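The complex appears here without one of its protein chains, the remainder shown in place.
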Amino acid sequence: MILKRRLIQPMLLALMLGLAVSGCGSDYTVFHPAGPVAQSELNLIVLSTVVVGIIILLIWALWAYVLIRFRDKPGNKAPYWPTWRHHRLLEVLVFIFPVVALVIIAIPTIRKTYALAHIPSAKRPPLVIDVTSLDYKWLFEYPQEHVATVNYFYMPVGRPVLFELTAHSPFGAFWVPNLGGMEYTMPNRVLPLWLEATRTGIFDGRNANFSGKDFWRMSFKAHAVPESQFQSWAQGLRQHAPRLTDADWQKLQQFTVVRASSYSSYPSNTFPERPTEFTVHGLYYTPTHKP
Amino acid sequence: MTMNPWITHLMKRLFPPQVLLPDIIGIDIGLTVAAIAAIVFLTKTKRWGWLWREWITTVDHKKIGIMYLLAALVMLFRGGVDALMIRTQLIAPHQHFMSAQQYDEVFTTHGTVMIFFMAMPMVFALFNVAVPLMIGARDVAFPRLNAISFWLFAFGAILLNISFSIGGSPDAGWMSYPPYSELMFNPGVGENYFLLSLQVAGIGTIATGINFLVTVLRLRAPGMTLTRIPIFAWSALITSSLILFAFPPLTVALGLTMLDRIFGASFFTLGHQGMPMMYANLFWIFGHPEVYILIMPAFGVFSEVVPTFSKKPLFGYEAMVVSLLAISILSYGTWVHHFFEMGAGPGVNSFFGLSTMLIAIPTGVKMFNWIFTMWGGRIRVSVPMLWQLGFIPTFVVGGATGVMLAAVPADYQYHNSYFLIAHFHNVILGGTVFGVLSGMYYWWPKMFGWKLNERQGVWAFVFFVVGFWLTFMPQYFLGFQGMTRRMSTYPPGLGWTALNFWSTIGAYVMGVGFLIMVYNIIWSRIHPDWDTTGDPWDGRTMEWSLPSPAPEYNFARIPHVHSRDEWWEMKQEGRTDEVKISEETVHAIHMPRNTPMPVLLALAFFVGSIGMVFEWFWLAILGGLGVVAALTYGSFADYSEKEISRDTILHTEAQLGRVES
Amino acid sequence: MSTVTETHRSAARPPEFEDTHESIRILGFWIFLTTDVVLFGSLFSVYAVFRNRVALGPTPHQLFAMGPVLAETLILLTSTFTCSLSLYAARSDKLKGAVAWLTATLLLGASFVFLEIREFVGDVRAGHTWHQSAFLSGFFTLVGTHGSHVTVGIAWAIMLVLQLMSRGLTVTNRRKLYTFTLYWHFLDIVWIFLFTVVYLLGIA
Partner (left out) sequence: MDIQRHLPPPEPTGHGDEVEVRILTPHIAQPHFPAMQVTGYGLSLAITLIAFAMVAYHWMGLNTLVTVLIVMAFIQGALQLGIFMHLREAKGTLWHLPVLALALFIGLGIVGFSMWIMLFKSGVS
């Protein structure tokens, strides 16, 4: 008994401490989705947590019960079956039990995996943002608006955004937890990711993949604003911001951390060859690259 | 005078600024002093010959196992100190306990050392010590190859560990994804150290895989069919087959990176249409089976420990074997779950998500089977069992979060976050490390002839487990707050501070647990609790029928096996005298002789690797010639085996009280 | 020596398997070969993925000259035939035959390696180093790994010839010859796939 208390109590204590010191505040970005992608991912997280939670609790309970009941101590009246090594029904049950739990998780997993690979067709045509991860900074280019930003971007609320991700540096991973899950940025390759904001706000984004000694400073802000404000912001940049020249582009290649900045235009050669096929339902990115 | 610039250049290459930090120089001095002390001690006590004859040139699986174990404990210390440095850095926002560069080096070596130079040798230690004894064999199938494996591992470990004082540590993470690990972003020799040390140790690992596969398949005692071998031997068999097919892709991934870095190829480079993602692909073809290479032996240990300490046979032996086989096959088809975010598409992701989830089924079956083994038993909570009891509630959490991670869209939010860190520490620490420590306490008397103190063992366990939960539970929540792995520090105001603080405290508690364990070993060595029976735990399998430690030839007479828990059955039926020998039944035994070839071969590999690391090709060629020379010597040498005469055996066995009167 | 030969004649089992320990070594060597299967599988996967990543370098079509490659293939096929005859001779207790066929094998192997090196040197002279593109890196590494395996095989064969000549058809030497033939035939299988996947499909 003493031993059991030694085991369980600290474990529970540690768990409760973890929960208590934090609570479920707004710092839990994953738990506060601001768009359909993050929402759908959160739903799956909750579902899978509940299912595996039941399994965890069941095994903990069984474990504790067995441990208490069958301890080798004098006067223990529990049965002792020194030759019990098979039970067909039990063995089938312990097989079926995890299968059922997994089916519950697997079906929505696959459905969502396919669903999130496409922007729902009912939506408006997406805004395209070309994202390039550079060494310790992010470059965002708007091929439709012809403006560019560094370390922050604006996106309209209620309209899907198609991020075309690439890297001119080691692997990065583009992650805005409030809006949805991440995707790698890789050199010689353009990967698509769509996200959407359904409420306004400024969301933290971050490079989630180690890419060098200052990688921890590679964060950026995603501003979700109403469509009209987005248009006027782009308009404002086009009129007032400086141009992103080739020299600026070279400068961005250096291993530096820079502050957020905006540009009214950018050279055409900064982003790898753009994928050519573009349909709402199946944009298949063929490997594209410049030699 | 002309020598001067050359020497300056050499010194700059050997000692770049990153190895000239005061703490590293301090450690260098400490290590040098320790080495000198060891040399003086060995010389004064005239033990060089003993060291050479008994250990360095040995081909005895039991001694090789002990050497693996000691090396693994040293590496556990090294990796543990790295972990504490990481946690110290992260205890509060904007800490500058280390520079970002040093932090990168520390987390890289932490991961590399823990996986390749702590967990793997720990597993091999247990294989070497237990498997031949369990299946009634005199040695492993290829004793010399076994020694080669060990020495390749040892020199690989040395190679990685000298990097922090000579030339600079690797700093691209234990996965070393290109293009960050390519010359363009990562000049210097650190990455070369990483590539070469893993390559050298990896050759040894493949050899171990071959060795134990053949050992279990071919060296079983008469009557010990595959349905009668202990589950630990099964786990050795299956782990070996995993090693065979997991390590070649790693060899290729590391080799191609090396060609890129040293010989100017264009596999994973930015330019010339290199494709870094192919490295991730190859690496995880290895990497995923690797985690099962680490966990299966732990499963095997628990399948021995639970029946022994519950006084009951294992529940569902067949199910256990089938689930081990299922896990091993499935583990080859899940690797993409390490990069769901690399855009392979929904079809690929769904497939690999599903296959990952499938692994949970056999694993779940095993969990239940251990619990049912305890059910209706009489559970003695000795230290090995204690680790198992800590394992079940811990590992189930790790496994469950693994299922959560396999849900692809959810993984988009977990990937590379602290949720992932918590998950894999939960399975690797809570599974593998608990398992090998359980096995260490369990087989310790068989290795050394004395038991480890129980009371201290309990304390070590308590500190370790409490520290473990305190360290890693907060990290799950940090993941949900968007904290990503490998950040050398973090700004305040994101809500990460409190959780990181508790995590760091937990890490120190775990560190105390490790120190208690070291104390436990040293104290028990000074006050040995001799195991005179050879069967301290009332065991069930054949190794407990032998004296502790087992004589050089293991079994004076190879036993005939009739059932699964043969030794237990013998004890139940009062047949324990069957293990005794008499003048009529004893025969002379032929054993392989010690040979310096393995250590010299590994040394040649080491020298050649140093040459490759610094791109001194003359040295690399020299090392290569050394390898060829050692192999040629090995091919032409006359390996006449030594004979242990009947009289010697009778004498030895008589002293152990194992001769029929 | 002589006892072994006699048991061989009467037994159904070839001499390589008479001795338990040597038979275990043969199993061990088989297992080693299976790891090599996966090694080459990984290299093939790299080549398959990189095949179209030619950057500014030549395409397979432009690079490969089929004449020498066909010659290499025929040489290697012949060498595996002579290799099998060497084992056959050993099993018929013909030491001289075994050594002669083995020497033929290693000479054919050497000419294979010579042709391959010549091909590589020609490519590099033409400026097509593996630095030029991912495809070339994959090509040189895949073919080169096979070539280095053959080179190791030649060194092994030389040692084997020396041991056969000095010690005769001992149990150990029979086993070594047996494992060597396994290795050599395995390399031939790898080459068949190289020939098909790299060269034939490269120009197809």
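When the chains are written out, they are named A, B and C in that same order, and each has its own residue count from 1.
Quick note on the criterion: a contact is a pair of C-beta atoms (placed from the backbone, for glycine too) under 8 Å apart; a residue touches a chain by one contact, two chains touch by 3 or more.
Because the structure is a prediction, the values reported are computed rather than measured.
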Listed residues B:M277, B:V365, B:V427 or B:I521, member touching the removed chain: B:M277
Sole residue of C:L85, C:A98, C:V113 or C:V143 that reaches the chain not shown, by the stated touch rule: C:L85
Contact footprint on chain B, counting only the chain that is left out: 138-139, 213, 217-227, 241, 244-245, 249, 275, 277-278, 281-282, 285, 332-333, 336, 343-348, 553, 558, 589-592, 638-641
Contacts of chain C with the absent chain, listed as residue ranges: 12-14, 16-17, 19-24, 26-27, 30-31, 33-35, 37-38, 40-42, 44-46, 48-49, 66, 70, 73-74, 77-78, 80-81, 83-85, 88, 91-92, 170-172, 178, 181-182, 185-186, 188-189, 192-193, 195-197, 200-201, 203-204
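The criterion applied here is as follows: only the chains that are shown with their structure count from here on.
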For chain A paired with chain C, centre-to-centre distance based on mean C-alpha positions, whole Å: 48
Overlap residues in chain A, where contacts from two or more other chains coincide: 289, 291
Two or more partner chains touched - positions in chain B: 272-275
In the complex with chain A, residue positions of chain B that touch it: 100-101, 104, 171-173, 177-180, 185, 270, 272-277, 310-317, 319, 339, 341-343, 345-346, 349-350, 353-354, 357-358, 360-361, 364-365, 367-369, 371-372, 374-381, 386, 389-390, 392-393, 396-397, 400-401, 403-404, 406-413, 415-417, 458, 462, 465-466, 469-470, 473-474, 476-477, 479-482, 484-490, 494-496, 498-499, 502, 506
Of chain C, residues touching chain B in the complex: 24-25, 27-28, 31-32, 34-36, 38-39, 41-43, 45-46, 49-50, 53-57, 129-138, 140-141, 155, 159, 163
Residues of chain B defined as touching chain C within the complex: 141-142, 145, 206, 209-211, 213-214, 217-219, 244-245, 247-249, 251-253, 256, 259-260, 263-267, 271-275, 278, 281-282, 285, 628, 632, 635-636
